[in-house]
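Heads up, one of the protein chains got dropped from this complex, but the rest are sitting where they should.
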Amino acid sequence: MHSADVIVVGGGSFGAAVAYGLVRKGVDTVVLDGADDSLRAARGNFGLVWVQSKGMGLQRYADWSRESSHLWTDFADDLKDSAGIHVNYQNGGGLNLLLSEEERETCRRNIDIMRQQAGADGYDAEIIERDEIQKMVPGLKVGDGVAGGSFGPHDGHANPLRLLRALHRGFEHLGGRYFACNQVTNITHDGGAFVAETPSNCFTAPKIVIACGHGITKLAPMVGINAPIRPQRGQVLVTERIETTVEMALGSIRQTDEGGFMFGNSEEEVGFNDGTTLPVTGNIAARAVKAFPQMANVRLVRNWGCIRVLTPDKCAIYDESETLPGAYVATSHSGVTLAAVNAHHVSKWVATGETPPDFDHFSARRFDVPAAA
Amino acid sequence: MFRRLHDPEPEAVTINFEGEILKVGVGETVAAAVLTANPGHSRTTPVTGAPRLPFCMMGACFDCLMEIDGIPNRQACMEIVQDGMKVRRQEGKRQLSA
Partner (left out) sequence: MNDTVDFLIIGGGPAGLAAAVEADGLGLSTLVLDEQPAPGGQIYRGIESVHPETRSVLGDDYGQGAALAGAFRASKADYRPGAAVWRVDEDGSVAYSQDGKGATATGTRILVATGAMERPTPIPGWTLPGVMTAGGAQVLLKSSGMVPSGPVVVAGCGPLALLITQQLIRAGADVVALLETTKFGDYLSAAPHLLTALRARDYLRKGRQLRRDIRAAGVPIHSGVDALAAVGEDKVRAVSFKRNGARSEIAVDTLLLHFGVAPNTQITRQVFCDHEWYEPQRYWRPVRDAWGATSQAAIAVAGDGGGIDGAVAAALTGRLAALDAAHRQGKIDQAERDRRAAPLRDEFATHQAIRPLLDALFPPPPQICAPPDDTTIVCRCEEISAGDIKEAVALGAMGPNQLKAFTRCGMGPCQGRMCGLTVSELIAKARGETVEETGYYRIRPPIKPVTLGELAAMAAMAAMAD
């Protein structure tokens, strides 16, 4: 039986960030992670630190995302110190390319909605024209089919795999204990502490954070939390390495620091099928070539599907169990964006009980159907 | 590094390797033709700039990547020489075409 102050279930972006924040504060933490072939959204993540599209319908989430982007630089520096790994965070803003008048119109409407919703908090994304876009990406020829773009000054991107590795390494350097191949099968409370069982081990701690993506569906009810999440597939293309051409994140297009271009983005309701399909691959490629015709002779090297952890309103769930205080659930599909606030604020919430302002907005209870009057 | 057992003439084709005109045999792969020119290296890696020459000659290792007729990162062991072909080393990461 291993004991700790906090058990974090899940070693993906969410779990690793919260766990890192905990050990940074000197909290004795164990991370329980799955196997090599477990579902891992963190390994398929695009790498955006994205604000402009977040929180429609939940202003608190828009603010939370923005706050995270403001913390990200210090967060990345901190990781560099404790893990010795540079995650290459670029915060020059982000540009979402609009490839038709229809897309442009939809975007304009969404910007209006977000501005209204934000009120005094403000909402900073705006539509910019093609010639403005060309000035922002001087290394690339912008295609004629680009109808405009929405620029968000708080947006950016980082290397998502190095982020995961840095979080793991920082966690272990600071004294955290990591257990791979220890998928949690059962969580109980023995009156004093939570007990998490895995196939080969048993762990106990007064607090437990369930941050294991789709594993939440089975585990959260064990601690009295109902966190409705569903799988949604996104397919990604990555190309051969190319000399650095653009540093800004371009929504569903980004150039990694190694040089490959990544192209997304699909939203498919296919259960847990993380395969790829020829039509979607072709469509993503077509959009890439439309946006930047120079991509026509650039080669695809790898293509994958990744299963997002999606909440009903696409905003994060952070919840503490009412029946078993000390048990938490934390999840969203934006593990890279939120890594900074997860490491900073969520770990503090778990460690000290100090709830960030208006955190109840993120409770899963917001999805409960109200009982008839 | 490699030499031909038989003269490629009279059917030889001509390619341009890094400015050097090479008489090569019909049907040879670009990688094979380049290997006869004692090239030192046919590419440098995008990770560390290390020099490489073709390794497996069967399209599996990707160490034979070269720029052929202006298109970078082509597997030279999978391309047959054509008369007038321009072949250059792949130095590190490719550029985008103009």
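Read from first to last, the chains carry the letters A and B; within each, the first residue is number 1.
As a working rule, a residue touches a chain if its C-beta (ideal position, glycine included) is under 8 Å from a C-beta of that chain, and two chains touch if they have at least 3 such contacts.
All figures in this text were calculated on a predicted structure; none of them were measured in a lab.
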Problem set entry | Touching partners, among the displayed chains, of the absent chain | A, B
For this session: Specify the residue from the set A:D63, A:D78, A:E240 or A:D319 that touches the hidden chain.
Result: A:E240
Seminar exercise, completed: Absent-chain interface residues of chain A come out as 11, 33, 35-37, 40, 42-43, 161, 164-165, 168-169, 172, 178, 180-181, 237, 239-240, 258, 263, 276, 278-279, 281-283, 285-286, 288-290, 295-304
For this session: Write the list of chain B residues that the hidden chain touches.
Result: 1-6, 25, 27-29, 32, 35-36, 38, 40-42, 45, 47-48, 50-63, 65, 73, 77-78, 80
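Keep this in mind: only the chains that are shown with their structure count from here on.
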For this session: Go ahead and note the Å separation of the Cα centroids belonging to chain A and chain B.
Result: 43
For this session: Enumerate the contact residues on chain A facing chain B in the complex.
Result: 139-140, 240-243, 245, 258-259, 294-295, 297-299
Exercise. Chain A touches which residues of chain B in the complex?
Worked result: 46, 71, 73, 92-98
